[in-house]
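Here the complex is missing a single protein chain, while all its other protein chains stay put.
What follows is subunit A.
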């Protein structure tokens, strides 16, 4: 993707457009799918907690491609889904399952918007890493603050899983953001670099 492609009109990040609402809806549907289809949203890991989840990735992507408000809305939906499907009694507490998730999209948007001037793939990777890290860090600190687990027990338990999740999120986010922008440019139209009468068609 070269930089001299056509100028898409800049939409301010804090506005809600129809397209952004639809992006949030479709990504929320994918979040639901990752949750209800067995084995799709989890990657089994050989450690105590067992699974690295990738359910937060749609939320990260929606924050990156559709701005902060959609990021918050997607986070809210992700949190509510996690709240309702939780079999673990600790996640039946909204301060653990919903509140930390609101910040995933926000953080990934902020990181992406800050770094996108340097390189889009780098920005997406760092944003994916930061989004996944936000999820883990805030959920774990909510568990500690609410007094369910002492910090000395839970941090060594989740640290391996957290790193895996963040790396997986970074890789997948790069791919998914690239896909989004490829489709975006294909639908608009190819840039016309020659004057009209020299074109072969």
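Before moving on, here are some points about what is shown:
Basically, contacts are C-beta pairs under 8 Å (C-beta built on N, C-alpha and C of every residue); 3 or more make two chains touch, one makes a residue touch a chain; residues count from 1.
The rule is short, and it goes like this: contacts and distances are computed from a predicted model.
According to its UniProt record, the chain left out of view corresponds to "Energy-coupling factor transporter transmembrane protein EcfT" among "Alpha-D-ribose 1-methylphosphonate 5-phosphate C-P lyase", "Energy-coupling factor transporter transmembrane protein EcfT", "GDSL-like lipase/acylhydrolase family protein" or "Putative ABC transport system permease protein". Only one of A:122, A:151 or A:175 touches the chain withheld from this view, namely A:175.
Checked against the hidden chain, the listed residues A:40, A:118 or A:153 yield one contact partner: A:40. Even with one chain removed from view, subunit A keeps its contact list with that chain: residues 16, 18-19, 21-33, 36-37, 39-40, 43-46, 54, 61, 69, 73-74, 76-77, 87, 89, 168, 172, 175-176, 179-180, 183, 187.
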